[in-house]
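The complex appears here minus one protein chain, its other protein chains still in place.
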Amino acid sequence: MLTMVQSIADAQRVALELDENVLLLGEDIGKNGGVFRATEGLWEQFGSDRVIDTPLSEAGIVGSSLGLAMGGFKPIVEIQFLSFITPAFEQIVSHVARMRLRSQGVFSNSMVIRAPYGGGIGAPELHSDSTEAYFVHTPGLRVVVPSSPYTAKGLLLGAIECPDPVLFLEPLRLYRSRKEEVPSSYFTCPIDKAKRWREGEDVTLIGWGAMIPILIDASQMLIEQDISAEVIDLQSLSPIDEDTIFDSARKTGRVVIVHEAPRTCGVGAEIAARLSEEVIDSLEAPIKRVAGYDVPYPLFALEHAYLPNVNKVVRAVMELVYFQ
Amino acid sequence: MLTMVQSIADAQRVALELDENVLLLGEDIGKNGGVFRATEGLWEQFGSDRVIDTPLSEAGIVGSSLGLAMGGFKPIVEIQFLSFITPAFEQIVSHVARMRLRSQGVFSNSMVIRAPYGGGIGAPELHSDSTEAYFVHTPGLRVVVPSSPYTAKGLLLGAIECPDPVLFLEPLRLYRSRKEEVPSSYFTCPIDKAKRWREGEDVTLIGWGAMIPILIDASQMLIEQDISAEVIDLQSLSPIDEDTIFDSARKTGRVVIVHEAPRTCGVGAEIAARLSEEVIDSLEAPIKRVAGYDVPYPLFALEHAYLPNVNKVVRAVMELVYFQ
Amino acid sequence: MLINHLLPCGALTNTGSAFWQMISQQEKIKLLHFMRFVRLFDRRMVLWQRQGKIGTYAPVEGQEASQIGSALALNKLDWIFPSYREQGVAFTLGIPTTSIIQYWSGHIEGCKPPIGYRYVPPTVPIATQLPHAVGAAWSIKKRKEDAIAIAYFGDGATSEGDFHEALNFAGVFHLPVLFFCQNNGYAISVPFEKQSATKSVVDRAKAYEIDEYQVDGNDILAVYDVIKNARKKKRPALIEAMTYRTGAHTTADDASRYRCEEEVRVWLNRDPLYRYEQLCIKEGLLDEEQLTKEDEKMAIHLDQSMKEVEQKTPNLPSGLFNHVYYQLPNWLEKQQEEASEDVNNGSVHC
Partner (left out) sequence: MLINHLLPCGALTNTGSAFWQMISQQEKIKLLHFMRFVRLFDRRMVLWQRQGKIGTYAPVEGQEASQIGSALALNKLDWIFPSYREQGVAFTLGIPTTSIIQYWSGHIEGCKPPIGYRYVPPTVPIATQLPHAVGAAWSIKKRKEDAIAIAYFGDGATSEGDFHEALNFAGVFHLPVLFFCQNNGYAISVPFEKQSATKSVVDRAKAYEIDEYQVDGNDILAVYDVIKNARKKKRPALIEAMTYRTGAHTTADDASRYRCEEEVRVWLNRDPLYRYEQLCIKEGLLDEEQLTKEDEKMAIHLDQSMKEVEQKTPNLPSGLFNHVYYQLPNWLEKQQEEASEDVNNGSVHC
């Protein structure tokens, strides 16, 4: 039985064992085992040549990882918190995302950038921001978010296997929220597919990461109202698994999209836009978003008010069900 | 009669004359007058203490401009091309957008960041990217895009007057594409309102910046097909002027949104999402986006294929009009 | 050359003796009081964190001389740009105790500086406050104010691009800005030897043609002297204060994972408070009775401040929306109404 953060460490252990080209780079990931222990024990097992404590320098880390990828290595980079990826933004957007294209397939840009993210754990300022949309809007990248210990390992190994650069976002709130049986061997989950956690007929709830337990709870509450909700975990934010969400939307005719990031231009907007382009004639109600407000993520005393929760989701569903 | 780039220089001249706290900072904006001459003559008129040639250091420019703003100055920063704003991304997202909030109203974060952007002029790699969505997704900022010489001056002066930080994006393709009468005195255009360039009944075309001439041309072509198109220039991408687009969508029942940026998670997604949340029952057809593909902006030999054009817009409108 | 006035045992060096004679009785006592207060305060914060009264906290212990010595050398018009560990600076400069507690309790109100203060809210992303200090110094220079700007940061911050860009601007534009690095030997778990190939942080000043000072950061007299001196010059300077945090990086950190007890013991023997107290005893400045009284007053003040903070309920939902823009725009007003509704219908609890 592993927590999500343990299963993430385990996935990296397996990857380091399997492929000598895999390298880990990041701040405090070596001797310290990562500030969340997501690389616990790996420095001891694989040494400081493969599990590398770097200077405090995100552009340096990501930029040199691209050079390593071009040299045939497979860097797995830890950014300590997603908010602190911004100093490496230029490297990611202008280079990591484009090196394969720019060299017309000659140079690899294959790497995984891991970052814990999201709110709900009373973390200090800027440690809880959800900025996935910046990267979903950046062609050349993939963006993956797990929601359980088992899928975390499978998706992370899938991401490591993938020749494209993958931003792998780890919901802080789920790091230790529950344990689950996770095989200790190598296995992957497809990194471009959504996952249906629950089937339903009346409404589709779409989310990812830390929103999934909330959506499952909401679907339980809705049963009491005789509303059957389908819960879809996007898992892959880029690319978006259109087939799964279109099928579900066509079936239920009602969609609520839930995310922590600010509403405007969040990934929810893209899902709504695709639905309104492709399945609008199957919809029986407006498309609803339950999302963060268009304000910076608050200091933690107010985060409960900022975040989507079960009540907000249920209320949104009710609005759709009683829409006319 | 001024071109857009001349009217932008003129707006800055007026602002420098009116308020001694206005400062210009940027690379090559002084002696050289800006690589596009958007600050032509200002260094000569106001001196190197107010029109400041900085080192090649975007984070330094934006970060120190924030310090200047806190000290009561009003910096107008030129980023040479929008793509080169990424080194300052952390400063903008983590600080410029938040200083007023974080200091609970005590310290000003008032500044304008100007950047030429967009394609269609055969510019080198990375010089044509449209990355406005990153900033529209960032609470605390405003984003404004002019589409004519007159509105460029009025909107820029409006942005300078505004106490919030404003990202002011200048469509390269319109810099010198036409001349217009622009008053030499001080005047402003509201920076949070969309502008209707043309009224219509059958379909709403929404765009901004360099897309506006295309939408106007498309609306002309559509007349021949007896289709009356309303052309809306968003002007303000953040905030989005919902009233104007909702009213228009309710009237026409059909919407095409056009932008150069990659489709996924572009500003078009947000507009579509809001429409599908608020006016879905007035829509007679899906919401269409004509946008850049989800690939990095190509080297210029292929940019004509990447970019939205009149034909693509007309085709999209036809699909909606004949939708059933 | 490391500037040192006061040895770990509490003896003055030659330069120290000279400086000691130059400063007033009042100054000497201030240095002592603030060191004691800050230590008390800081330990209380760690305790409160353990009791769940505040959130994750970054302790100051071991760095008091650097923080208080520098803070007391500053003037009212100076701009101060702290990182997240400058509670000693904040407290010394008169930021209300309640504000500091509020900040660490996750209340944005704790960021608000009192009227007339140029004390900027803590900066969480590493090294990003350095360019801000450059800009503030530019504003000082343009307005010909009798002031400087000072940025506080750690040794780890010197690896970030913003460090470089800020120091370069300061050199190019000759700005009155002090870059004050508390080199406590670690960036969380990463020791300075792995952070930089240079032996020390001041080695980098040469790359920008700015002044440099390296000072014993556990020696409050030396720090006080250096900052007084540097700020008078109104020139850009990089100052490295050699110090150590004897506690963990934050209350969420376990320092035993990356450093040994022996190393900590060495530094405990260089304690900044102990050595200054020894000096004060020798100089007859330490009035035990008086100090006990002051400590008690301080303890009461701290408990009262905490109570005050506990009684403050954050403003919901306005606390989310106020000051995001200069004026609340229409579309945010709509969202605020939505949030109000959630509060009113019980979807969100106050």
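A few points about this structure:
To keep things simple, chains are lettered A, B and C as they appear, and every chain counts its residues starting from 1.
In the analysis below, a residue touches a chain if its C-beta (ideal position, glycine included) is under 8 Å from a C-beta of that chain, and two chains touch if they have at least 3 such contacts.
On a predicted model such as this, the values are computed, not experimentally measured, just so you know.
Considering the intact complex, the chain excluded from display touches A, B, C. If you put the hidden chain back, the residue from B:110, B:252 or B:309 that touches it is B:309. Here the missing chain is touched by one residue of C:5, C:44, C:132 or C:164, and it is C:164. Residue A:100 is the one among A:37, A:100 or A:114 that touches the chain not shown. Between the chain not shown and the residues B:38, B:123, B:143 or B:162, the one that touches is B:123. Where chain C meets the missing chain, the touching residues are 159-165, 168, 171-172, 194-198, 203-204, 206-210. Touching the omitted chain from chain A are residues 49, 54-55, 57, 59-60, 62-73, 87, 90-91, 94-95, 100-107, 110, 139-140, 142, 162-164, 192, 239-240, 242. For chain B, the list of residues touching the undisplayed chain reads 27-28, 30-33, 35, 53-60, 83-84, 86-87, 122-127, 263, 293-296, 298-306, 309, 311-312, 315.
Going forward, only the chains that are shown with their structure count from here on.
Of all chains shown, the one whose average CA position lies nearest the global CA mean is A. Taking the mean Cα position of each chain as its centre, C sits at the greatest distance from chain A.
Separation between the centroids of chain B and chain C, computed from CA atoms only, is 40 Å.
One finds 30 Å separating the Cα centroids of chain A and chain B. Touching two or more other chains at once are residues 83, 86-87, 126, 293-296 of chain A.
The residues of chain C that reach two or more other chains are 108, 111, 124-125, 161-162, 324, 331, listed in rising order.
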